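Heads up, one of the protein chains got dropped from this complex, but the rest are sitting where they should.
The block that comes next holds chain A.
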Amino acid sequence: MFNASMPTSPGSMVNQCKFEEDEESDSKDIFITVDNPESHVTAIETFITYRVLTKTTRSEFDNSEYEVRRRYQDFLWLKGKLEDAHSTLIVHPLPEKFVVKGMVERFNGDFIETRRKALHKFLNRVADHPILSCSEDFKVFLSAQAWELTTYKKQGPGFLSRMGETVRAVANSVRGVKNRPEEFTAIQEYVEDFSNKIGSLDKVTQRIVKEQKEYLEELKEYGPTYTLWSGSEEELAEQLKGVAGCIERCCKETEEQVGHLSDTLVPVLHEYVLCAETLKAVLRRRDNIQAEFEAKNEALATKKVDRDALKEEIDKLEDRVEWANNALKGDWGRWQRSMRGDLKSAFLSTAEKNVDYYEKCLAVWETFLLSQRTEPSEETDRDNTP
């Protein structure tokens, strides 16, 4: 297992880290929860902070427990730092900045809850990641008080140097990569297709939620119609009220089922839509690294420059490419496993809830039927048709 006290260079990190086949839950030494959203009002703005509670036995942490408050911007910062430091590792996506509907939505209860869950998942995924969880930025995020974090954020590469990096990245992406290894092309094709499929699933699921809600609306009017009729009948009143009662109970079950769908399946699918975008970005970054190396390599062959200095730079870039590729390869397998796990459990949970829903509705109608059959039987001679 990885030991934080050893000297860390990118190369040695890769060599030392093993990507376990199965993350044993007893080897989990850090537990993070995100909860308790609170609204903060300042002169300039209003924003929400979340409580981040950490319990850990890891040695690089001074305490075993930390409680801090963080806002969405802080999470964004953390993600950015992680991606900068490990550009070809797959970082779990954050919930989106804002919903298209508008400003008011930010403070809507459902929105906050959805975001909170997603932030919780984000931090836990980072904590589960063998490399990312060792990041200093991550440690500071979890442990520093608000003012400490602000100070810490101000350190690090300045604005101008970041600009330079961005320009280089853009230049590289325009240049394009020449000899992409086959496996990464395969991964890219997969990501393209996966992105389409998961996007479709997301849309289908949202459509199901919408249709189900519309069904529920109509169903809510259906029951009262029977109740109303029962007011005009004598013999039939009981049965009509019974049917109305059954429909009302089915309404409740339907509401629960839609809620479950919205809480369980929709967020997961949405996350993986974002994941697909993350993957595309990671692949692009890897390509850029390779493109930079290739460009310098070409320069070596064509331009008349200081060959030694250039050679040294090229060696470093080559190392970088190798490290990036290995990191990605390792993380790719890991991502696929967790994707399968997440989606499988989400669909499984949905199927289970649906079975439960139908079983409950079945019980409702069977009870009604039973109550009908135990009543004294009607006269048996009938003149007319079945």
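In the analysis below, a residue touches a chain if its C-beta (ideal position, glycine included) is under 8 Å from a C-beta of that chain, and two chains touch if they have at least 3 such contacts; residues count from 1.
One rule holds for everything that comes next: contacts and distances are computed from a predicted model.
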The complex's invisible chain, by UniProt name, from "Sorting nexin 4", "Proteasome subunit beta", "pyruvate dehydrogenase (acetyl-transferring)" or "Mediator of RNA polymerase II transcription subunit 31": "Sorting nexin 4"
Sole residue of A:L240, A:V266, A:L279 or A:L328 that reaches the chain not shown, by the stated touch rule: A:L240
Residues of chain A in contact with the chain not shown: 190, 193-194, 197, 200-201, 204, 207-208, 211-212, 214-215, 217-219, 221-222, 224-232, 234-236, 239-240, 242-243, 246, 340, 343-344, 347-348, 351-352, 354-355, 357-359, 361-362, 365-366, 368-369, 372, 378, 381-385
